[in-house]
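Apart from one protein chain that is not included, each protein chain of the complex appears where it belongs.
Order of writing sets the chain letters: A, B and C. Residues in each chain are counted from 1.
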Amino acid sequence: MDVNEGTRWRAEVFISLRPGVNDPQGLAVRDGLRRLGYTEVEDVRVGRYVQMWLRAPDRKTAEERVGLMCDQLLANPVVEQYRFSLEPA
Amino acid sequence: MDVNEGTRWRAEVFISLRPGVNDPQGLAVRDGLRRLGYTEVEDVRVGRYVQMWLRAPDRKTAEERVGLMCDQLLANPVVEQYRFSLEPA
Amino acid sequence: MRFAVVTFPGSNGDHDALMAIRLGLGHAAELVWYTETDLSRFDCIIIPGGFSYGDYLRAGALARFAPVMSAVAREAEAGKPILGICNGFQILTEARLLPGALLRNASLEFVCDWVWVRVEQTRTPWTSQLAPGTLLRLPIAHGEGRYYVEAEELVALETNGQVVFRYVDADGLPTADANPNGSVANIAGVCNERGNVVGLMPHPERAYDRFVGGDDGLRILASVLSVGLEVAHSPR
Partner (left out) sequence: MPIVPEILREVALTEEEYARAVALLGREPNLIELGMIGALWSEHCGYKHSRPLLRKLPTSGPHVVQGPGENAGAVELGDGLVVVLKIESHNHPSAVEPFQGAATGVGGIVRDIFAMGARPIALADSLRFGPLEEPRQQYLFHGVVGGIGWYGNCLGIPTVAGDVFFAPEYRQNPLVNAMCVGIAERSALIRARATGPGNLVVLVGADTGRDGIHGATFASVEDPERSHRGVVQVGNPFLEKLLLEACLEVLETGAVVAMQDLGAAGLTSASAEIAARGGTGIELDVALVPRRETGMTPYEVMLSESQERMLLVVDPEGIDRVLAIFRRWELHAVVIGRVTDDGLLRVLEDGQVVAELPVWLLTDACPTYVREAREAGEIRERRAFDPDALPDLQPAEVAEMLAALLRSPNIASRRPIYRTYDHTILTNTVLPPGAADAAVLRIKGQRFGIALKTDCNPRYCLLDPRLGTMHAVAEAARNVSCVGAEPLAITDCLNFGNPERPEIYYQLVQAIEGMAEACTVLGIPVVSGNVSLYNETEGRSIPPTPVVGIVGRLADVRRCVGMGFRGEGKVFLLGSE
């Protein structure tokens, strides 16, 4: 695919640990917030937020490609799940 | 604040490096994607995605509290910026 | 000199700091628990390396709120010498007792090695006994040591004399190859405006004995003793 072809899209990918997977970082942040007085916090999960700028002829193609990238590289399905959004950039 | 008081909210916090701050991880992901054949990817930035579940009487309070948590702990303003969304959970 | 070495949950360089002071310097030092709220009985404070609170979120982000940090801030205000090593440096920047921030290494990898650093500033108690330009061989061991400040602030740091250590090659030149983590301007350590609070990524406390790699770190730790002498000699 030609890099300069098509519309420019910005994808935002939200990767989080699958439910049930231990999240020590989330626990540490939750406890930290509570110690600071934010006792209303019940749970915290920490994941990754990936922004990507890419070219694709249309939304459908862009969606397909980003999905593939997530499956192949960005998330490890054994422990992680993801969702993403797309907008013209 | 009583932990069991008020509505339960889910906050999604998106933390990213401020523009201008070098993001070697983003570059590494971009290069990795390109090597896998995703040559349409122009740029990648990697940040943090924090999900929180908390109690608050109303949206305004929840917004205020989450904003404070971000300023105080979740993001380091020297290098990071954040935005967040809220929904009843 | 009465040395305090602060232990946070997850500190792992506290013991080495203690050994360096006791075995290397022949001075007494005491481990101080992170819940301590009064450090006034000490003459200087070391915030050691490690992974306080697992370095979760950002290195130093959670430790900064430990009870002992209010006491550290108070002693900093009082002008006592404070040294943050590695994770201690990260904690002090998160606490805004030192400028800037420490980001993930440009290589994205943890790096353990011996490096050369050049002493850029001798107005701090931790470098007062060293000649400007002195080269020191010190170990590094960190994953988040890329020092960052914005361009304008960098200028301010340089003009205020707040850059204390720089990564250099064996000839003393701050080359790109000598920079192990991508820090701006090869900065390995900085101080606050007043100069009493110093933070650095290399580990002087692991370099107190030639038998295990070198003893250049002792020159930093020994410098602070001169402050002790001044305190002792100053009229009450």
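Methods note: contacts are C-beta pairs under 8 Å (C-beta built on N, C-alpha and C of every residue); 3 or more make two chains touch, one makes a residue touch a chain.
Predicted, not measured: the structure shown is a model, and the values here were computed from it.
Enquirer: Among the chains included here, which ones are touched by the excluded chain in the whole complex?
Expert: Result: the unshown chain touches A, C.
Enquirer: Per the definition of touch given earlier, which of C:Gly50, C:Gly145 or C:Gly182 contacts the omitted chain?
Expert: Answering carefully, the residue with contact to the hidden chain is C:Gly50.
Enquirer: I'm checking contacts with the chain that's been left out. Which of C:Pro81, C:Pro99, C:Pro125 or C:Gly143 qualifies?
Expert: Residue touching the chain left out of view: C:Gly143.
Enquirer: Determine and list the chain C residues touching the chain excluded from the picture.
Expert: The missing chain touches chain C at positions 9-10, 12-13, 15-16, 19-20, 23, 50-51, 53-56, 109-113, 139, 141, 143, 203, 206, 208-209, 211-213.
Enquirer: Can you list, in ascending order, the chain A residues touching the missing chain?
Expert: 17-18, 20-24, 28, 76, 78-79
Keep in mind that, in the parts below, only the chains that are shown with their structure count from here on.
Enquirer: How is the touch graph of the chains shaped: line, ring, star, complete or other?
Expert: Topology of touching chains reads as complete, every chain touching all others.
Enquirer: List the centre-to-centre spacing of chain A and chain C in whole Å, with centres computed as mean CA coordinates.
Expert: Those two chain centres are 36 Å apart.
Enquirer: Between chain A and chain B, what is the gap in Å from one C-alpha centre to the other?
Expert: Computed value for the inter-centroid distance: 10 Å.
Enquirer: For chain B, give me the residues that contact two or more of the other chains.
Expert: 48, 73-74
Enquirer: For chain C, what residues touch not just one other chain but two or more?
Expert: Only 57, 61-62, 65 qualify.
Enquirer: Going by the contact rule at the top, pick out the chain C residues touching chain B in the complex.
Expert: Residues 57-58, 61-62, 65, 93-94, 100-101, 103-108, 146, 148-150, 182 of chain C touch chain B in their complex.
Enquirer: Within the complex, which stretch of chain B touches chain C?
Expert: Interface residues on the chain B side: 20-22, 24-25, 28, 48, 73-74, 76, 78-79.
Enquirer: Under the touch definition given earlier, write down the residues of chain C that touch chain A in their complex.
Expert: Chain C residues touching chain A: 53-54, 56-57, 61-62, 65.
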